[in-house]
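Written out below as structure tokens is the structure these notes cover.
One protein chain is absent from this view; the other protein chains keep their places.
Just so it is clear, A, B and C label the chains in written order, and each chain counts residues from 1 on its own.
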Amino acid sequence: MDFTFSEDEQAFRAEAAQWLSANIPAPGSLGSLDTKEGFEKHRAFERLMFENHWSVVSWPEEFGGRDVGIIEWLIFEEEYYKAGGPKRVSQNGIFLLAPTLFDFGTDAQRARFLPPMASGDEIWCQGWSEPDSGSDLASLRSSATRVDGGWTLNGQKTWASRGAFAEWCFGLFRSDPEQERHRGLTYFLIDMESEGITRRPIAQLDGETGFAEIFFDDVFVPDAQVLGDVGQGWAVAMATAGSERGLSLRSPARFSEAVKRLYELLIEREGEPSAPLTRLADQTAQAYCNAQAYELQTWWTATSIREGNGVGPEASATKIFWSEMDLHIHQTALEILGPNAALRERDGSLSDWLDGFLFSLAGPIYAGTNQIQRNVVAERLLGMPRK
Amino acid sequence: MDFTFSEDEQAFRAEAAQWLSANIPAPGSLGSLDTKEGFEKHRAFERLMFENHWSVVSWPEEFGGRDVGIIEWLIFEEEYYKAGGPKRVSQNGIFLLAPTLFDFGTDAQRARFLPPMASGDEIWCQGWSEPDSGSDLASLRSSATRVDGGWTLNGQKTWASRGAFAEWCFGLFRSDPEQERHRGLTYFLIDMESEGITRRPIAQLDGETGFAEIFFDDVFVPDAQVLGDVGQGWAVAMATAGSERGLSLRSPARFSEAVKRLYELLIEREGEPSAPLTRLADQTAQAYCNAQAYELQTWWTATSIREGNGVGPEASATKIFWSEMDLHIHQTALEILGPNAALRERDGSLSDWLDGFLFSLAGPIYAGTNQIQRNVVAERLLGMPRK
Amino acid sequence: MRFAFTDEQLALRQGAEEVLEGTCTPADIRAIYDSGDVAQGRSDLRWSALNDLGVLSLLAGEDVGGLGFGDVELVGVLESGGAVCLPEAVAIHAGVAVPLLQSLGAPLASRLSEIIAGGSAISVGGVDSDLSGPVVRWFDGEAHAERVEGVSRAAFFLLASANDDGVLVSFVPREHCVIERTPSLDITRDLGTVTWTPTPPTTIASGDDAVVLIDEIASRSAFVAAAELCGVVDAMVTETALYTKDRQQFGSPIGSFQSIKHLVANVRVGLEFARPAVYRAAWSFATQDDRRHHDAALAKALASELGLLAASTCLQVHGGIGYTWEHDLQFSLKRCWALASAHGDAATQRARAMVLGLSN
Partner (left out) sequence: MRFAFTDEQLALRQGAEEVLEGTCTPADIRAIYDSGDVAQGRSDLRWSALNDLGVLSLLAGEDVGGLGFGDVELVGVLESGGAVCLPEAVAIHAGVAVPLLQSLGAPLASRLSEIIAGGSAISVGGVDSDLSGPVVRWFDGEAHAERVEGVSRAAFFLLASANDDGVLVSFVPREHCVIERTPSLDITRDLGTVTWTPTPPTTIASGDDAVVLIDEIASRSAFVAAAELCGVVDAMVTETALYTKDRQQFGSPIGSFQSIKHLVANVRVGLEFARPAVYRAAWSFATQDDRRHHDAALAKALASELGLLAASTCLQVHGGIGYTWEHDLQFSLKRCWALASAHGDAATQRARAMVLGLSN
């Protein structure tokens, strides 16, 4: 056990911090990811990061990364959130698809897809859920039919974040109609400009179009865009499912930075906390301890991953923890703000805390509801009976 | 709607308060219900109450009551707990069996059993659960076999409160071995001195013998001690099951008196509360509001009962509420007491708060676990699907 | 002692429900959401219909044209309004402004009579609920009241203010006020900041009288919000339970999964215990019982906590679809969040209830 950062790690941190402090755009200046204009501004920042090799630090250099390990990736994330970095418009691609491409893609696929993914030139959206397949992903019905040189896709996907503007989509389709549930699915990479694709943006609670429904009407996808083996889509998708539940989408710095702001908000309302704490100060202390615990558990997991262990069902525990912590942080902030919390700004926009609260409400729902994750923890970490 | 107490109600309250203040024994002077000595002292107090017609105020006068309504019963309970009345050693009989006797018993049974029940001369224990039938009561296997003039009982019952010393037991046995689950059960009244009965006291978390296992080895019960129709035991038992879950075992005054003591404890530790409340003061305020809500919901339910409505599945909501409130009150008290909470008194006994905490832990378990009660609320109050 | 409604009271609630069923449909609420402006709603129709039913002047005396009823009659109507996320500030008008003007007696009777006859709306501002008692706006020439409800429709405002000289309550016609509307997450809440200059002619209470009146405003505002919350939670939990019968996952309706059952059951349990507290507060106001401030705080504490629990639970049970603009659940969610913090949040009100109830 050693919590000291090596000289290399410290140098990496310093370099990242320096570049980020000089280049991170002013807060709010990129606008909302969910508008076309904001989307393009975010994309431009991704390109700037890519050009300076900060977009995907843990990737091999040939694809635009720095070939550093998971520890350095976490260091980068810490500095990114400390510097107030914006949401990553490319996150579906670089965090959710890329690990699968590295594990299951062909050399040609990696060469074709990874660099524009990292540069933001091609933004990806996810095509997992269908209207009748939310938590029960294995029930999906969108189909892939064998045709000459590829497949024809039909059906409907939903909850595709970034789906309103993305260039590419990755998703699972039923390639063998005879098979049920987890069998007979294939993983496809789909050009969103293909003929037969219609997208319908879906507005969220905040009125902005966070996701889209995607309709597939005889969409042709060539064989070169099948990821992994035909019929093995479930295994391919699940091999890296831990990425979404676990640390890659929710690096600890996001929460520790949020807790610092929460503490400032508390002091504004109640002054410096002193013992015995008030209820709101105690809730803030809970948020603080949870964020610290999450950071430490992340280093623990990262060490384990670096030493060759995969991400197991612990990722379900992680997903439960961060999503409920995020909700708790934002609920506490709204309580501190009191009756003004539910107001909009004069221009009709949402305050950062209210916006964050609405976003945090989605946490226990997406990437497998927390109900499903608790089943996984009980069955796979504790060996409780399935039925 | 009218929250004013009538002159009769006020006179009843005054009379009860006067008698109770003059006759309630000094706190702790009766010892523990779970020792033979304490049991007998509690029984003696029951007799005193009975002689003064305070034991079972809502029963007809012929059985020792005052024939008053549920509102007066609640008034009596309020005064009883305000005066610091001891636990009722006769509660299984008067609160759980008596309503069933009134509804399903024969005149002869009522005449035989009710007066000694009310006087404490005959204390009853409950024979519902079996080692393999806890929440799943319908799975019980103890048997009743038809013999000349009555039935022979065999099997084992457990969690019989007061079972170590009680004179009588009421319980369900499977009288038709061909039938399963809720069918083929019969409700029996059993003399605990019958040949073939063995009792084994079970010590609780606090080391005292709160309940007993009862073994039935060819125990003869005459036909006169069948309550309701043969084979109809489930319906007979369930018709008044609401009594256990609902208000009769847990009159609101128990909790409002506990909350007053909690508030005093809080002030001892932290002084008078002022805004913004500390965490412990806020928890105390939650306890206060819950106890108030419980009291009001009880008046609401009592009015409904008086107007001829039965106790429905709302009793499950009531059981969840009081059991979790009771736990919350005691957990808060222990937190206020800090590290001294887990100590015993010098003589090895438990403090009232620690004793109450251990007792409150049983609340979410017995009389149908709160998991089962939540199923009932979901299915019967909200119409959610059973399967 | 009888804690139940009369048939007449239940009939009045049913009458309000019927009017609202016709005039305040989910489509009406959606029209407001989609336009982004509560003033676009079909509010005149609704307001008139409720006025015709007598709901708006339920608590005014028959001598001034009201029905001369009490809060026990009103509370069911308030719940009905909550259930449909009523955009008009009926609760504040009928449950706060009208009874307070009525309580001031003769001097205000003719004004009240005119208002009732004209079907005008009164709104209330300048009072916040807090454990330390009502907080009113400091002013220097101008006074500002924030988060006043129903500003677009109100013809009159009942406004509290304070400066170094003491406390005032004013009754101010709209034309003497500057109104700036405040956008809210719940678009159907017609909030705004009201700016006015307190003058002797508009003063209806000062000094100790004003302090008493402000206390009544704070408690009544908490009570009516608690009643609305019970209404919206009842509607939400009923709709959510129905949704769990229809939505299939893993080959079964999701309502058959125990985890979903227990989540929804917790909301139902909370409602079972919040409602009697709200009804008790209604009775305390109706009878001017000394307990009314305590009872209002208790009711709001329970209802606010319930509202937040209901919102997060019902959203979680609906899953992604509940998170969308196109699902009507959002109306109730946003109403819950707004009402839970308005007029004293759960923590503030439970502290108030405990201190009023236990410290002697």
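We take it that a contact is a pair of C-beta atoms (placed from the backbone, for glycine too) under 8 Å apart; a residue touches a chain by one contact, two chains touch by 3 or more.
Everything numeric in this text was worked out from a predicted model, so none of it was measured.
Participant: Touched by the hidden chain, which of the shown chains?
Facilitator: Spelled out, the missing chain touches these shown chains: A, B, C.
Participant: Can you work out which residue in A:A22, A:A108 or A:L382 touches the chain that's missing from view?
Facilitator: A:L382
Participant: With the full complex in mind, choose from C:H93, C:R174, C:H262 or C:H318 the residue touching the hidden chain.
Facilitator: Here the residue in touch with the unshown chain is C:H262.
Participant: If the hidden chain were put back, which residues of chain C would touch it?
Facilitator: Looking at chain C, the ones touching the missing chain are residues 257-259, 262.
Participant: I need the residue numbers on chain B that touch the omitted chain, in ascending order.
Facilitator: 129, 132-136, 139, 158-159, 202-205, 207, 279-280, 327, 331, 334-335, 338-346, 348, 350, 354, 361-362, 364-366, 369-371, 374
Participant: On chain A, where is the contact patch with the chain that was removed from view?
Facilitator: 1-6, 9, 71, 259-260, 263, 272-277, 281-282, 284-286, 288-290, 292-294, 296-297, 299-300, 302-304, 307, 314, 317-318, 320-321, 371, 374-375, 377-379, 381-387
Note that only the chains that are shown with their structure count from here on.
Participant: Using CA atom averages as chain centres, what separation in Å is found between chain A and chain C?
Facilitator: Using C-alpha averages as centres, the distance is 40 Å.
Participant: At what distance in angstrom does the C-alpha mean of chain B lie from that of chain A?
Facilitator: 52
Participant: Among the residues of chain B, which ones contact at least 2 other chains?
Facilitator: Expected reply: 276-277, 282.
Participant: Would you mind listing the residues of chain C that make contact with two or more other chains?
Facilitator: Residue numbers touching two or more other chains: 260, 347.
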